[in-house]
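Here the structure is laid out as C-alpha coordinates; the discussion comes afterwards.
What you see is the complex with one protein chain gone and the rest in place.
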Amino acid sequence: MLLYLLADIMSEILIIATTNRTNSKTYQFAEYYRQLLLEQHGHTDILNLADLPTDFAFSALYENSGKNPVFNTQKALMDAAEKFVFIVPEYNGSFPGVLKTFIDGLGWPNSLAGKKAALVGISDGNLGGAHALSHLTDILHYLGCNVLSRLVRVPVMKKNFAEGKLQDDFVTQLVALQVKELLDF
Amino acid sequence: MLLYLLADIMSEILIIATTNRTNSKTYQFAEYYRQLLLEQHGHTDILNLADLPTDFAFSALYENSGKNPVFNTQKALMDAAEKFVFIVPEYNGSFPGVLKTFIDGLGWPNSLAGKKAALVGISDGNLGGAHALSHLTDILHYLGCNVLSRLVRVPVMKKNFAEGKLQDDFVTQLVALQVKELLDF
Amino acid sequence: MLLYLLADIMSEILIIATTNRTNSKTYQFAEYYRQLLLEQHGHTDILNLADLPTDFAFSALYENSGKNPVFNTQKALMDAAEKFVFIVPEYNGSFPGVLKTFIDGLGWPNSLAGKKAALVGISDGNLGGAHALSHLTDILHYLGCNVLSRLVRVPVMKKNFAEGKLQDDFVTQLVALQVKELLDF
Partner (left out) sequence: MLLYLLADIMSEILIIATTNRTNSKTYQFAEYYRQLLLEQHGHTDILNLADLPTDFAFSALYENSGKNPVFNTQKALMDAAEKFVFIVPEYNGSFPGVLKTFIDGLGWPNSLAGKKAALVGISDGNLGGAHALSHLTDILHYLGCNVLSRLVRVPVMKKNFAEGKLQDDFVTQLVALQVKELLDF
(Lines give C-alpha, C1' and ligand atoms only; values in the text may rest on other atoms or scores of the structure.)
Protein backbone atom coordinates (compact mmCIF):
# COMPACT_ATOMS: atom_id res chain seq x y z
CA MET A 1 0.00 0.00 0.00
CA LEU A 2 2.75 2.38 0.95
CA LEU A 3 4.68 1.37 -2.16
CA TYR A 4 1.58 2.02 -4.23
CA LEU A 5 1.25 5.48 -2.79
CA LEU A 6 4.91 6.17 -3.37
CA ALA A 7 4.51 5.06 -6.96
CA ASP A 8 1.59 7.41 -7.27
CA ILE A 9 3.65 10.41 -6.33
CA MET A 10 6.54 9.42 -8.53
CA SER A 11 7.40 12.29 -10.77
CA GLU A 12 5.98 12.08 -14.24
CA ILE A 13 8.49 11.71 -17.07
CA LEU A 14 7.35 13.01 -20.43
CA ILE A 15 9.12 11.94 -23.60
CA ILE A 16 8.72 14.45 -26.42
CA ALA A 17 8.93 13.32 -30.03
CA THR A 18 10.05 16.71 -31.32
CA THR A 19 8.97 16.63 -34.96
CA ASN A 20 5.51 17.06 -36.45
CA ARG A 21 6.32 14.61 -39.25
CA THR A 22 3.82 11.75 -39.20
CA ASN A 23 5.01 8.16 -38.68
CA SER A 24 8.44 9.48 -37.82
CA LYS A 25 11.54 7.56 -36.78
CA THR A 26 11.60 10.08 -33.97
CA TYR A 27 8.32 8.78 -32.62
CA GLN A 28 9.50 5.18 -32.99
CA PHE A 29 12.58 6.08 -31.01
CA ALA A 30 10.39 7.71 -28.37
CA GLU A 31 8.42 4.45 -28.09
CA TYR A 32 11.66 2.53 -27.70
CA TYR A 33 12.91 4.92 -25.02
CA ARG A 34 9.55 4.65 -23.23
CA GLN A 35 9.91 0.88 -22.98
CA LEU A 36 13.35 1.31 -21.42
CA LEU A 37 12.01 3.82 -18.90
CA LEU A 38 8.96 1.71 -18.02
CA GLU A 39 11.23 -1.08 -16.87
CA GLN A 40 12.22 1.19 -13.99
CA HIS A 41 9.67 3.96 -13.75
CA GLY A 42 5.92 3.59 -14.10
CA HIS A 43 4.97 7.15 -14.94
CA THR A 44 6.14 7.71 -18.46
CA ASP A 45 4.18 9.19 -21.35
CA ILE A 46 4.92 10.41 -24.84
CA LEU A 47 3.96 13.75 -26.33
CA ASN A 48 4.13 13.57 -30.11
CA LEU A 49 4.43 16.98 -31.76
CA ALA A 50 2.77 15.46 -34.82
CA ASP A 51 -0.43 15.78 -32.76
CA LEU A 52 -0.15 19.55 -32.43
CA PRO A 53 -3.03 21.53 -33.97
CA THR A 54 -1.95 22.29 -37.52
CA ASP A 55 -2.29 26.06 -37.05
CA PHE A 56 -0.96 26.21 -33.47
CA ALA A 57 1.85 28.62 -34.43
CA PHE A 58 -0.89 31.18 -35.03
CA SER A 59 -3.83 29.96 -32.93
CA ALA A 60 -1.92 29.29 -29.68
CA LEU A 61 0.73 32.03 -29.55
CA TYR A 62 0.82 35.77 -28.80
CA GLU A 63 -2.66 37.27 -28.50
CA ASN A 64 -4.11 33.75 -28.87
CA SER A 65 -2.10 32.32 -26.00
CA GLY A 66 -4.35 29.96 -24.01
CA LYS A 67 -7.17 30.00 -26.58
CA ASN A 68 -6.52 26.71 -28.39
CA PRO A 69 -8.09 23.87 -26.36
CA VAL A 70 -6.06 21.07 -27.97
CA PHE A 71 -2.81 22.97 -27.40
CA ASN A 72 -3.93 23.67 -23.82
CA THR A 73 -4.23 19.92 -23.24
CA GLN A 74 -0.72 19.39 -24.56
CA LYS A 75 0.58 22.22 -22.39
CA ALA A 76 -1.12 20.58 -19.40
CA LEU A 77 0.96 17.45 -20.03
CA MET A 78 4.07 19.62 -19.95
CA ASP A 79 2.95 21.36 -16.77
CA ALA A 80 2.32 18.04 -15.02
CA ALA A 81 5.67 16.46 -15.85
CA GLU A 82 8.77 16.90 -13.71
CA LYS A 83 11.32 15.41 -16.08
CA PHE A 84 11.57 15.36 -19.86
CA VAL A 85 13.30 13.36 -22.53
CA PHE A 86 13.62 15.23 -25.81
CA ILE A 87 14.05 12.99 -28.87
CA VAL A 88 15.44 15.46 -31.39
CA PRO A 89 15.93 14.69 -35.07
CA GLU A 90 18.50 16.83 -36.86
CA TYR A 91 16.81 19.12 -39.38
CA ASN A 92 19.00 21.57 -41.30
CA GLY A 93 21.79 21.61 -38.77
CA SER A 94 19.59 22.04 -35.69
CA PHE A 95 16.31 20.86 -34.15
CA PRO A 96 12.95 20.96 -35.98
CA GLY A 97 11.51 24.47 -35.95
CA VAL A 98 8.23 23.10 -34.67
CA LEU A 99 9.90 22.15 -31.37
CA LYS A 100 10.91 25.75 -30.71
CA THR A 101 7.51 27.05 -31.81
CA PHE A 102 5.94 24.62 -29.34
CA ILE A 103 8.21 25.97 -26.60
CA ASP A 104 7.34 29.54 -27.65
CA GLY A 105 3.68 28.64 -27.09
CA LEU A 106 4.19 27.45 -23.52
CA GLY A 107 4.15 30.97 -22.11
CA TRP A 108 5.96 32.43 -19.12
CA PRO A 109 6.87 31.22 -16.57
CA ASN A 110 7.49 28.34 -18.91
CA SER A 111 6.27 24.78 -18.29
CA LEU A 112 9.93 23.73 -18.26
CA ALA A 113 11.08 26.08 -15.47
CA GLY A 114 12.62 24.36 -12.46
CA LYS A 115 12.52 20.94 -14.12
CA LYS A 116 15.00 18.50 -15.62
CA ALA A 117 15.67 17.12 -19.07
CA ALA A 118 17.65 14.47 -20.93
CA LEU A 119 18.42 15.02 -24.61
CA VAL A 120 18.76 12.50 -27.44
CA GLY A 121 19.78 13.56 -30.94
CA ILE A 122 19.15 11.35 -33.97
CA SER A 123 20.24 11.85 -37.56
CA ASP A 124 20.63 10.18 -40.91
CA GLY A 125 24.10 11.73 -41.15
CA ASN A 126 27.16 11.57 -38.92
CA LEU A 127 26.51 14.28 -36.34
CA GLY A 128 23.61 12.81 -34.39
CA GLY A 129 22.17 16.27 -33.92
CA ALA A 130 25.24 17.68 -32.15
CA HIS A 131 24.28 21.31 -32.85
CA ALA A 132 20.59 20.62 -32.25
CA LEU A 133 21.34 19.49 -28.69
CA SER A 134 23.68 22.40 -28.06
CA HIS A 135 21.09 24.95 -29.24
CA LEU A 136 18.34 23.24 -27.25
CA THR A 137 20.53 23.30 -24.15
CA ASP A 138 20.92 27.08 -24.44
CA ILE A 139 17.14 27.39 -24.64
CA LEU A 140 16.42 25.03 -21.74
CA HIS A 141 18.98 26.83 -19.58
CA TYR A 142 17.32 30.12 -20.43
CA LEU A 143 14.02 28.61 -19.26
CA GLY A 144 15.52 27.33 -16.02
CA CYS A 145 15.45 23.64 -16.93
CA ASN A 146 18.51 21.63 -15.87
CA VAL A 147 19.95 19.46 -18.64
CA LEU A 148 21.61 16.13 -17.93
CA SER A 149 25.21 16.34 -19.11
CA ARG A 150 25.05 12.93 -20.75
CA LEU A 151 23.78 13.81 -24.22
CA VAL A 152 23.09 10.83 -26.45
CA ARG A 153 23.69 11.22 -30.17
CA VAL A 154 22.54 8.52 -32.58
CA PRO A 155 24.05 9.08 -36.03
CA VAL A 156 23.33 7.04 -39.17
CA MET A 157 19.87 6.04 -37.94
CA LYS A 158 19.26 3.73 -40.88
CA LYS A 159 22.04 1.49 -39.60
CA ASN A 160 21.78 2.12 -35.86
CA PHE A 161 18.02 1.88 -35.33
CA ALA A 162 16.04 -0.94 -36.93
CA GLU A 163 13.06 -3.09 -36.00
CA GLY A 164 12.14 -0.64 -33.28
CA LYS A 165 15.39 -0.78 -31.34
CA LEU A 166 19.00 0.32 -31.26
CA GLN A 167 21.38 -2.01 -33.10
CA ASP A 168 24.66 -0.54 -31.86
CA ASP A 169 25.99 -1.83 -28.53
CA PHE A 170 27.90 1.32 -27.60
CA VAL A 171 24.94 3.64 -28.15
CA THR A 172 22.67 1.18 -26.36
CA GLN A 173 24.93 1.41 -23.32
CA LEU A 174 24.91 5.20 -23.50
CA VAL A 175 21.12 5.24 -23.48
CA ALA A 176 21.04 2.86 -20.52
CA LEU A 177 23.38 5.17 -18.61
CA GLN A 178 21.28 8.18 -19.56
CA VAL A 179 18.11 6.50 -18.31
CA LYS A 180 19.75 5.64 -15.01
CA GLU A 181 21.18 9.13 -14.59
CA LEU A 182 17.89 10.80 -15.47
CA LEU A 183 16.11 8.81 -12.76
CA ASP A 184 18.76 9.92 -10.23
CA PHE A 185 18.92 13.54 -11.51
CA MET B 1 19.60 53.66 -69.61
CA LEU B 2 22.83 52.02 -68.61
CA LEU B 3 22.02 52.75 -65.00
CA TYR B 4 18.60 51.23 -65.49
CA LEU B 5 20.15 48.08 -66.90
CA LEU B 6 22.65 47.93 -64.07
CA ALA B 7 19.86 48.35 -61.60
CA ASP B 8 18.03 45.52 -63.28
CA ILE B 9 20.82 43.06 -62.75
CA MET B 10 21.46 44.16 -59.20
CA SER B 11 21.07 41.26 -56.87
CA GLU B 12 17.84 41.17 -54.94
CA ILE B 13 18.12 41.68 -51.17
CA LEU B 14 15.33 40.17 -49.11
CA ILE B 15 14.77 41.30 -45.54
CA ILE B 16 13.01 38.69 -43.43
CA ALA B 17 10.93 39.70 -40.43
CA THR B 18 11.39 36.40 -38.64
CA THR B 19 8.37 36.27 -36.34
CA ASN B 20 4.76 35.46 -37.17
CA ARG B 21 3.51 37.88 -34.53
CA THR B 22 1.25 40.48 -36.13
CA ASN B 23 2.17 44.18 -35.96
CA SER B 24 5.55 43.22 -34.57
CA LYS B 25 8.45 45.47 -33.63
CA THR B 26 10.42 43.06 -35.78
CA TYR B 27 8.47 44.09 -38.86
CA GLN B 28 8.84 47.76 -37.95
CA PHE B 29 12.58 47.24 -37.70
CA ALA B 30 12.54 45.48 -41.08
CA GLU B 31 10.82 48.54 -42.57
CA TYR B 32 13.46 50.78 -41.02
CA TYR B 33 16.27 48.62 -42.37
CA ARG B 34 14.63 48.61 -45.81
CA GLN B 35 14.69 52.41 -45.92
CA LEU B 36 18.41 52.36 -45.13
CA LEU B 37 19.07 49.83 -47.86
CA LEU B 38 16.94 51.64 -50.44
CA GLU B 39 19.17 54.70 -50.12
CA GLN B 40 21.89 52.64 -51.78
CA HIS B 41 20.26 49.62 -53.38
CA GLY B 42 16.99 49.61 -55.31
CA HIS B 43 16.09 45.95 -55.11
CA THR B 44 15.01 45.39 -51.57
CA ASP B 45 11.89 43.63 -50.35
CA ILE B 46 10.52 42.37 -47.07
CA LEU B 47 9.19 38.92 -46.35
CA ASN B 48 7.07 39.00 -43.21
CA LEU B 49 6.67 35.58 -41.60
CA ALA B 50 3.37 36.83 -40.16
CA ASP B 51 2.07 36.27 -43.70
CA LEU B 52 2.84 32.54 -43.69
CA PRO B 53 -0.18 30.25 -44.11
CA THR B 54 -1.33 29.50 -40.57
CA ASP B 55 -0.96 25.73 -41.02
CA PHE B 56 2.22 25.81 -43.13
CA ALA B 57 4.15 23.65 -40.60
CA PHE B 58 1.85 20.82 -41.66
CA SER B 59 0.63 21.82 -45.13
CA ALA B 60 4.01 22.77 -46.65
CA LEU B 61 6.49 20.31 -45.09
CA TYR B 62 7.36 16.63 -45.52
CA GLU B 63 4.88 14.81 -47.76
CA ASN B 64 3.17 18.15 -48.45
CA SER B 65 6.33 19.87 -49.61
CA GLY B 66 5.49 22.05 -52.61
CA LYS B 67 1.72 21.66 -52.23
CA ASN B 68 0.85 24.93 -50.48
CA PRO B 69 0.52 27.67 -53.14
CA VAL B 70 0.92 30.60 -50.73
CA PHE B 71 4.03 29.06 -49.22
CA ASN B 72 5.33 28.36 -52.73
CA THR B 73 5.06 32.08 -53.51
CA GLN B 74 7.03 32.92 -50.37
CA LYS B 75 9.63 30.30 -51.24
CA ALA B 76 9.89 31.85 -54.72
CA LEU B 77 10.88 35.15 -53.08
CA MET B 78 13.62 33.29 -51.23
CA ASP B 79 14.78 31.56 -54.40
CA ALA B 80 15.00 34.86 -56.29
CA ALA B 81 17.04 36.72 -53.68
CA GLU B 82 20.83 36.66 -53.56
CA LYS B 83 21.31 38.30 -50.18
CA PHE B 84 19.27 38.26 -47.00
CA VAL B 85 18.87 40.33 -43.88
CA PHE B 86 17.35 38.40 -40.98
CA ILE B 87 15.69 40.57 -38.35
CA VAL B 88 15.54 38.17 -35.42
CA PRO B 89 13.68 38.85 -32.18
CA GLU B 90 14.88 36.93 -29.16
CA TYR B 91 12.26 34.40 -28.06
CA ASN B 92 13.10 32.12 -25.14
CA GLY B 93 16.86 32.42 -25.53
CA SER B 94 16.96 31.87 -29.28
CA PHE B 95 15.13 32.78 -32.51
CA PRO B 96 11.36 32.31 -33.02
CA GLY B 97 10.58 28.67 -33.80
CA VAL B 98 8.58 29.76 -36.80
CA LEU B 99 11.77 30.96 -38.52
CA LYS B 100 13.31 27.50 -38.31
CA THR B 101 10.07 25.85 -39.41
CA PHE B 102 10.04 28.18 -42.41
CA ILE B 103 13.62 27.16 -43.23
CA ASP B 104 12.65 23.50 -42.77
CA GLY B 105 9.96 24.04 -45.42
CA LEU B 106 12.37 25.40 -48.03
CA GLY B 107 13.50 21.93 -49.07
CA TRP B 108 16.88 20.74 -50.36
CA PRO B 109 18.99 22.14 -51.93
CA ASN B 110 17.82 24.97 -49.77
CA SER B 111 16.86 28.42 -51.10
CA LEU B 112 19.70 29.82 -48.99
CA ALA B 113 22.51 27.69 -50.47
CA GLY B 114 25.36 29.65 -52.04
CA LYS B 115 23.96 32.96 -50.87
CA LYS B 116 24.83 35.61 -48.27
CA ALA B 117 23.19 36.92 -45.14
CA ALA B 118 23.41 39.68 -42.55
CA LEU B 119 21.90 39.12 -39.11
CA VAL B 120 20.25 41.54 -36.72
CA GLY B 121 19.09 40.48 -33.27
CA ILE B 122 16.59 42.52 -31.27
CA SER B 123 15.38 42.02 -27.72
CA ASP B 124 13.55 43.61 -24.84
CA GLY B 125 16.33 42.38 -22.54
CA ASN B 126 20.09 42.91 -22.53
CA LEU B 127 21.37 40.25 -24.91
CA GLY B 128 20.04 41.49 -28.24
CA GLY B 129 19.51 37.92 -29.37
CA ALA B 130 23.15 36.86 -28.94
CA HIS B 131 22.31 33.15 -28.82
CA ALA B 132 19.65 33.48 -31.50
CA LEU B 133 22.24 34.81 -33.96
CA SER B 134 24.77 32.14 -33.00
CA HIS B 135 22.25 29.34 -33.51
CA LEU B 136 21.06 30.83 -36.79
CA THR B 137 24.67 31.08 -37.99
CA ASP B 138 25.16 27.35 -37.39
CA ILE B 139 22.05 26.66 -39.47
CA LEU B 140 22.97 29.04 -42.29
CA HIS B 141 26.46 27.57 -42.46
CA TYR B 142 24.94 24.11 -42.66
CA LEU B 143 22.86 25.32 -45.61
CA GLY B 144 25.86 26.86 -47.37
CA CYS B 145 24.90 30.49 -46.78
CA ASN B 146 27.77 32.81 -45.89
CA VAL B 147 27.10 35.03 -42.88
CA LEU B 148 28.51 38.53 -42.58
CA SER B 149 30.73 38.62 -39.50
CA ARG B 150 29.29 41.93 -38.36
CA LEU B 151 26.30 40.84 -36.30
CA VAL B 152 24.12 43.65 -35.00
CA ARG B 153 22.44 43.21 -31.65
CA VAL B 154 19.85 45.70 -30.46
CA PRO B 155 19.07 45.18 -26.76
CA VAL B 156 16.43 47.06 -24.73
CA MET B 157 14.31 47.74 -27.80
CA LYS B 158 11.84 49.88 -25.88
CA LYS B 159 14.62 52.42 -25.32
CA ASN B 160 16.68 51.90 -28.47
CA PHE B 161 13.96 51.81 -31.12
CA ALA B 162 11.16 54.34 -31.10
CA GLU B 163 9.11 56.22 -33.67
CA GLY B 164 10.22 53.79 -36.34
CA LYS B 165 13.95 54.31 -35.98
CA LEU B 166 17.00 53.59 -33.87
CA GLN B 167 17.60 56.05 -31.05
CA ASP B 168 21.09 54.96 -30.06
CA ASP B 169 24.02 56.47 -31.99
CA PHE B 170 26.38 53.54 -31.52
CA VAL B 171 23.91 50.93 -32.75
CA THR B 172 22.92 53.22 -35.61
CA GLN B 173 26.56 53.31 -36.72
CA LEU B 174 26.81 49.52 -36.47
CA VAL B 175 23.78 49.13 -38.72
CA ALA B 176 25.25 51.60 -41.24
CA LEU B 177 28.47 49.57 -41.32
CA GLN B 178 26.52 46.35 -41.70
CA VAL B 179 24.55 47.76 -44.64
CA LYS B 180 27.75 48.86 -46.35
CA GLU B 181 29.48 45.55 -45.73
CA LEU B 182 26.49 43.55 -46.93
CA LEU B 183 26.46 45.45 -50.22
CA ASP B 184 30.19 44.67 -50.65
CA PHE B 185 29.90 41.04 -49.42
CA MET C 1 30.25 17.22 17.38
CA LEU C 2 27.75 15.77 14.98
CA LEU C 3 27.63 19.09 13.18
CA TYR C 4 31.40 19.11 12.97
CA LEU C 5 31.40 15.66 11.42
CA LEU C 6 28.68 16.65 8.99
CA ALA C 7 30.69 19.69 8.03
CA ASP C 8 33.66 17.47 7.47
CA ILE C 9 31.88 15.37 4.90
CA MET C 10 30.36 18.36 3.17
CA SER C 11 31.33 18.36 -0.45
CA GLU C 12 34.11 20.73 -1.37
CA ILE C 13 33.15 23.63 -3.63
CA LEU C 14 35.93 25.08 -5.71
CA ILE C 15 35.60 28.53 -7.28
CA ILE C 16 37.78 28.97 -10.33
CA ALA C 17 38.97 32.42 -11.36
CA THR C 18 39.35 31.52 -15.03
CA THR C 19 41.89 34.05 -16.24
CA ASN C 20 45.65 34.12 -15.76
CA ARG C 21 45.66 37.91 -15.65
CA THR C 22 47.16 39.10 -12.37
CA ASN C 23 45.09 41.20 -9.96
CA SER C 24 42.04 40.53 -12.08
CA LYS C 25 38.45 41.66 -11.54
CA THR C 26 37.70 37.99 -12.07
CA TYR C 27 39.64 37.06 -8.96
CA GLN C 28 37.98 39.86 -7.00
CA PHE C 29 34.62 38.51 -8.08
CA ALA C 30 35.70 35.01 -7.01
CA GLU C 31 36.54 36.39 -3.56
CA TYR C 32 33.13 38.05 -3.39
CA TYR C 33 31.38 34.83 -4.42
CA ARG C 34 33.40 32.90 -1.83
CA GLN C 35 32.15 35.16 0.95
CA LEU C 36 28.57 34.50 -0.15
CA LEU C 37 29.15 30.75 -0.19
CA LEU C 38 30.93 30.72 3.18
CA GLU C 39 27.81 32.12 4.84
CA GLN C 40 26.15 28.78 4.09
CA HIS C 41 28.87 26.30 3.28
CA GLY C 42 32.20 25.95 5.04
CA HIS C 43 34.21 24.12 2.42
CA THR C 44 34.90 26.65 -0.25
CA ASP C 45 38.23 27.44 -1.90
CA ILE C 46 39.44 29.45 -4.86
CA LEU C 47 41.69 28.26 -7.63
CA ASN C 48 43.20 31.24 -9.43
CA LEU C 49 44.46 30.40 -12.92
CA ALA C 50 46.93 33.28 -12.53
CA ASP C 51 48.82 30.80 -10.33
CA LEU C 52 49.31 28.27 -13.12
CA PRO C 53 52.93 27.53 -14.04
CA THR C 54 53.76 29.96 -16.84
CA ASP C 55 54.69 27.18 -19.27
CA PHE C 56 51.97 24.70 -18.24
CA ALA C 57 50.52 24.56 -21.77
CA PHE C 58 53.73 22.77 -22.76
CA SER C 59 55.05 21.31 -19.49
CA ALA C 60 51.79 19.72 -18.25
CA LEU C 61 50.06 18.51 -21.43
CA TYR C 62 50.48 15.65 -23.90
CA GLU C 63 53.71 13.71 -23.32
CA ASN C 64 54.33 15.85 -20.22
CA SER C 65 50.98 15.05 -18.64
CA GLY C 66 51.50 14.52 -14.91
CA LYS C 67 55.09 15.78 -14.91
CA ASN C 68 54.60 19.33 -13.63
CA PRO C 69 54.41 19.23 -9.80
CA VAL C 70 52.75 22.63 -9.42
CA PHE C 71 50.12 21.76 -12.00
CA ASN C 72 49.63 18.40 -10.29
CA THR C 73 48.79 20.23 -7.06
CA GLN C 74 46.23 22.36 -8.88
CA LYS C 75 44.76 19.26 -10.52
CA ALA C 76 44.51 17.66 -7.07
CA LEU C 77 42.27 20.57 -5.98
CA MET C 78 40.05 19.85 -8.96
CA ASP C 79 39.98 16.13 -8.21
CA ALA C 80 38.98 16.76 -4.58
CA ALA C 81 36.11 19.11 -5.32
CA GLU C 82 32.56 17.95 -5.99
CA LYS C 83 31.10 21.23 -7.19
CA PHE C 84 32.57 24.14 -9.09
CA VAL C 85 31.82 27.78 -9.70
CA PHE C 86 33.45 29.15 -12.84
CA ILE C 87 33.94 32.92 -12.84
CA VAL C 88 34.43 33.58 -16.54
CA PRO C 89 35.49 36.92 -18.00
CA GLU C 90 34.55 37.51 -21.62
CA TYR C 91 37.67 37.57 -23.80
CA ASN C 92 37.20 37.98 -27.54
CA GLY C 93 33.65 36.67 -27.61
CA SER C 94 34.26 33.61 -25.45
CA PHE C 95 36.14 32.45 -22.34
CA PRO C 96 39.89 33.01 -21.78
CA GLY C 97 41.92 30.46 -23.73
CA VAL C 98 43.86 29.64 -20.63
CA LEU C 99 40.73 28.12 -19.05
CA LYS C 100 40.37 25.62 -21.87
CA THR C 101 44.09 24.86 -21.85
CA PHE C 102 43.80 24.17 -18.14
CA ILE C 103 40.90 21.78 -18.81
CA ASP C 104 42.92 20.15 -21.62
CA GLY C 105 45.64 19.46 -19.03
CA LEU C 106 43.32 17.65 -16.62
CA GLY C 107 43.53 14.39 -18.54
CA TRP C 108 40.92 11.67 -19.00
CA PRO C 109 38.72 10.71 -17.24
CA ASN C 110 38.60 14.40 -16.50
CA SER C 111 38.57 15.88 -12.98
CA LEU C 112 35.15 17.35 -13.84
CA ALA C 113 33.43 14.06 -14.75
CA GLY C 114 30.37 13.22 -12.70
CA LYS C 115 30.43 16.57 -10.91
CA LYS C 116 28.40 19.80 -10.91
CA ALA C 117 29.06 23.38 -11.88
CA ALA C 118 27.59 26.87 -11.70
CA LEU C 119 28.69 29.46 -14.24
CA VAL C 120 29.12 33.22 -13.91
CA GLY C 121 30.05 35.41 -16.86
CA ILE C 122 31.46 38.90 -16.40
CA SER C 123 32.25 41.52 -19.02
CA ASP C 124 33.04 45.15 -19.59
CA GLY C 125 30.52 45.15 -22.45
CA ASN C 126 26.82 44.28 -22.60
CA LEU C 127 26.81 40.51 -23.06
CA GLY C 128 28.13 39.31 -19.70
CA GLY C 129 29.94 36.48 -21.41
CA ALA C 130 26.82 34.97 -22.99
CA HIS C 131 28.78 33.01 -25.61
CA ALA C 132 31.54 32.15 -23.15
CA LEU C 133 29.03 30.39 -20.90
CA SER C 134 27.39 28.60 -23.82
CA HIS C 135 30.73 27.32 -25.13
CA LEU C 136 31.82 26.27 -21.65
CA THR C 137 28.54 24.41 -21.16
CA ASP C 138 29.19 22.37 -24.32
CA ILE C 139 32.62 21.45 -22.94
CA LEU C 140 31.40 20.61 -19.44
CA HIS C 141 28.62 18.45 -20.88
CA TYR C 142 31.19 16.65 -23.00
CA LEU C 143 33.18 15.96 -19.82
CA GLY C 144 30.12 14.69 -17.95
CA CYS C 145 29.77 17.66 -15.62
CA ASN C 146 26.20 18.82 -14.97
CA VAL C 147 25.69 22.57 -15.34
CA LEU C 148 23.19 24.49 -13.25
CA SER C 149 20.65 26.05 -15.59
CA ARG C 150 20.77 29.38 -13.79
CA LEU C 151 23.63 31.14 -15.55
CA VAL C 152 24.57 34.51 -14.12
CA ARG C 153 25.81 37.18 -16.50
CA VAL C 154 27.26 40.40 -15.15
CA PRO C 155 27.63 42.99 -17.94
CA VAL C 156 29.22 46.43 -17.61
CA MET C 157 31.44 45.35 -14.71
CA LYS C 158 32.76 48.85 -14.15
CA LYS C 159 29.28 49.92 -13.11
CA ASN C 160 27.95 46.69 -11.62
CA PHE C 161 30.91 45.60 -9.49
CA ALA C 162 32.72 48.11 -7.28
CA GLU C 163 34.40 48.06 -3.89
CA GLY C 164 34.52 44.30 -3.97
CA LYS C 165 30.80 43.67 -4.37
CA LEU C 166 27.89 43.76 -6.77
CA GLN C 167 26.13 47.10 -7.01
CA ASP C 168 23.07 46.01 -8.97
CA ASP C 169 20.12 44.63 -6.97
CA PHE C 170 18.79 42.40 -9.73
CA VAL C 171 22.11 40.70 -10.41
CA THR C 172 22.71 40.38 -6.67
CA GLN C 173 19.43 38.48 -6.38
CA LEU C 174 20.38 36.23 -9.29
CA VAL C 175 23.66 35.35 -7.60
CA ALA C 176 21.86 34.60 -4.34
CA LEU C 177 19.49 32.26 -6.18
CA GLN C 178 22.41 30.60 -7.95
CA VAL C 179 24.22 30.01 -4.66
CA LYS C 180 21.12 28.44 -3.14
CA GLU C 181 20.47 26.27 -6.19
CA LEU C 182 24.10 25.14 -6.38
CA LEU C 183 23.96 23.97 -2.76
CA ASP C 184 20.79 21.97 -3.56
CA PHE C 185 22.04 20.70 -6.97
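Every chain is named by a letter (A, B and C) in the order it is written, and numbering of its residues begins at 1.
Following the convention adopted for this analysis, contacts are C-beta pairs under 8 Å (C-beta built on N, C-alpha and C of every residue); 3 or more make two chains touch, one makes a residue touch a chain.
Quick caveat, the model's predicted, so the values are computed rather than measured.
Chemist: Which is it among B:81, B:140 or B:171 that touches the chain not included here?
Modeler: Within the whole complex, the residue contacting the unshown chain is B:140.
Chemist: In the whole complex, not just what's shown, which of C:28, C:44, C:74 or C:110 touches the removed chain?
Modeler: Result: among the candidates, C:110 touches the missing chain.
Chemist: Counting contacts across the full complex, list the positions on chain B that touch the omitted chain.
Modeler: Those residues of chain B that touch the unshown chain are 134, 137-138, 140-141, 143-151, 185.
Chemist: May I ask you to list the residues on chain A that touch the chain which is not drawn?
Modeler: So the residues of chain A touching the unseen chain are 126-128, 130-131, 134, 153, 155.
Chemist: List the chain C residues touching the unshown chain?
Modeler: Per the touch rule, chain C residues meeting the hidden chain are 20-22, 52, 54-59, 61-63, 91-104, 110, 131, 135, 138-139, 141-143.
We take it that only the chains that are shown with their structure count from here on.
Chemist: Nearest whole angstrom, what separates the Cα centre of chain A from the Cα centre of chain B?
Modeler: From the centre of chain A to the centre of chain B is 29 Å.
Chemist: Any idea how many Å lie between the Cα centroids of chain A and chain C?
Modeler: The answer is 30 Å.
Chemist: How many angstrom lie between the CA centroids of chain B and chain C, rounded to a whole number?
Modeler: Centre-to-centre distance between chain B and chain C: 38 Å.
Chemist: By the touch rule stated above, which residues of chain A touch at least two different other chains?
Modeler: 138, 141, 143
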